[in-house]
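For reference, the structure is listed below as structure tokens.
Complex shown without one protein chain; remaining protein chains in place.
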């Protein structure tokens, strides 16, 4: 075992929640979201302002072939051209259009399912990786969360806290940064049991205005491996960021690939969200000083999928 | 012009909202949903109970080839078998899975976009059908509604009101039925400006337990053509049902194909939702007598799509 | 082990060619096709008549959802409607169209790869089934045959030999039938080492004229399990039929699923072709009494695919 693997293994054991919600559990830290929590979260809404946190799903998206992912391919089965050409005549002047999508489930704004990452052949709660076959994930599929991603959302605008437009690629957000940001943003930013934390680095906004480049799969600011301790202690339900992969890239250890993922998903049972669009929400939070809101972010429930696109709604 | 076409044309003119929200509008009756409406709707949540109204997205879905639609095809790009075979070795014991979906956008629980149906070559607000090309819908695409489908939801459980498990195929729900149901269910069922009405016939629940058969595209209970008058007057924002196509099938006029759609979408600008899963929600409403709730039902924002899947969240 | 499994296992051992062409071989009986054989086969062409043996690839195909397969979905990325709408303006009056396909690789006329079927966890030449992962078939993929499916073709028109339009569903073609048909058709029908045998039952032609019904995956005439002996002895290179699955259905043994496949593909290393369109070729062969021809039937070389569509060309 390399030194890196030893570090990861130690953290995996320390932050592992297996069995905490029973041997059959497939939700992990989403269990921290209680009905009471949800009811309270709806009480945060004052103005009826809605923010969609999803990227548009089209061929101008971030994918560049990294990880064998591509942008959504939208194609028409019937359209107005058919109508004009009389190719599909219907009675009484009615006409219509129909369409089709092909997309990797994690190509744009999405949640990782707890079946997305394995640690030494195990998924969340100790299920074997071999339960994820061409028939899909027999356990820990995204469909388990169909009604589980509603809670209080808290925006931590790390870029603004650090006084920059965009955190630098490779910048590892530390526990100190998180706590400092919460302190600076004020009391609406406290993050605790059952909250869904949205982490803004500014990277997505920059990529959208200057070009995607290696946004998907390349270097990025993101969470330090060592923030796992706070996340675990604070009993956060889920974390999403405006980057491709939540954690800092390049990774902090030589020879490691996504070590934060390796601990967080299969061991802690923490659901991760990626490529959330946060700039408009962040501007609003900055202007009224309120960083908490109702977050309704239910993924499409593809059976056995290891991730799924979502159009998260932040409501203030 | 046939008699049927004359009836449809007359209704189209009577219930047409073109220009009401400006010549550029692409939202139609979703404009009835105000920030104030949304803020009030969140106040309806008391218990923090969440109901997902989406069908599972998999190959056991309702599609049978009708309209050239098929059930979602989920396939794996990497899975646990690769891990077991060592086909994708990563450092330090990490492994992962990734997947892909191909699906017609209206194959399961979805919203029709206002570009889905044309009336005599026109879409909502008078835009030409020829603006829907292989490049997608240049106007009235579903992406316009990315943050517009949050409001008060009201369930009208017509099957229960009529004292049956399932309304009969071909049963046309009348304005009298709607008003009678509202009256019978009590004050939480009032439906007016900006509300999203969910209509339960029981057909989806039966199909799921006894087999899909011709559920997709076949005969069904549903709204009578003549309910357009009440919908227009009441300024409903959107209507969804647990059937394939909201309106009654066979259609009420000889030689007509979806006449309710032909008026409602392109003329009234009414967004329609189909194949919403309503039984669990309905049981809960029946047990506590409360038929209103916060409904967050944002579609995935596919650019230029003429419809999109959604995982609607009804929160009580 | 059941009686059926014992029968299959005995045949598997008897007709197993593992190691015959080396431990690394991935072609099986296609090795019987030599350069000399190909050169001679081209000498059979006299008139320059070409027969395409492929089904049209479109949504009117045979698939009905059986085995999770569907008909090809063809969709446009750009088309004439875009041109008409000026959605994609190019200089100087040029315009264009582009398109996309989604299809199961075995949904229409195709070759099974030697990685398509496993026998007790083994593929052709003893490779483990676990080498077929979400990354595709690491061994025995269809791409190995990219330049290997050219040879002398021989049509055995069993339906005509038996004096019927179509063999009955469930009719098991015996070795006696094969030899009798060869005898009756005359000397151009001799089938031996390196030949590709095309087997006509008439079922495809009937399905195309009267409706697909359960053509894909249902009952069918086809080869008896016991013809494996002749196929093995005669050193046939490949066999294709006008049915969904070459072998008779229902299968001949209680509790068996495709026992002929189970022996032929993984053990004998015999490439199988399915849903070949043979009626026009058969009519021509009947009229001139010549049942042999040059057959060029190269599949599309999808890397790691377990089957692939083909447009076979029979040239007389």
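Per-chain numbering from 1; labels A, B and C assigned in written order.
Everything that follows uses one rule, which is that a residue touches a chain if its C-beta (ideal position, glycine included) is under 8 Å from a C-beta of that chain, and two chains touch if they have at least 3 such contacts.
Computed from a predicted structure; not experimentally measured.
Only one of the listed residues, C:65, C:95 or C:170, touches the absent chain: C:95. For the chain left out of this panel, the touching residue among A:47, A:135, A:174 or A:214 is A:135. The residue from C:56, C:126 or C:289 that touches the chain not shown here is C:56.
Of B:33, B:54 or B:73, it is B:73 that touches the chain left out of the display.
As for the chain not pictured, it touches chain B at residues 73, 75-77, 79-82, 84-85, 99-100, 102, 134.
Remark: the residues of chain A touching the chain excluded from display are 59, 64-65, 68, 70-71, 73, 76-79, 81-82, 84-85, 87-88, 97, 102, 130-131, 133-135, 138. In the full complex, chain C makes contact with the omitted chain through residues 2, 4-5, 8-9, 34-43, 45-52, 54-58, 60, 67-69, 72, 74-81, 83-84, 90-106, 115-121, 128-134, 136-137, 143, 146-148, 150, 255-259, 261-262, 294, 296, 298-307, 309-311, 313, 315.
We adopt the following convention: only the chains that are shown with their structure count from here on.
For the remaining chains, with chain B not counted, a single touching-connected piece is obtained. At the chain B-chain C interface, residue numbers used by both copies make up over half of all numbers present, so the two copies contact each other through mostly the same positions. By number of C-beta pairs in contact, the leading pair of chains is A-B. Note: centroid distance chain B to chain C, computed from Cα atoms, is 44 Å. The geometric centre of chain A is 26 Å away from that of chain B, both derived from CA atoms.
Touching of two or more other chains is recorded for residues 73, 76-77, 79, 81-82, 84-85, 102, 134 of chain C.
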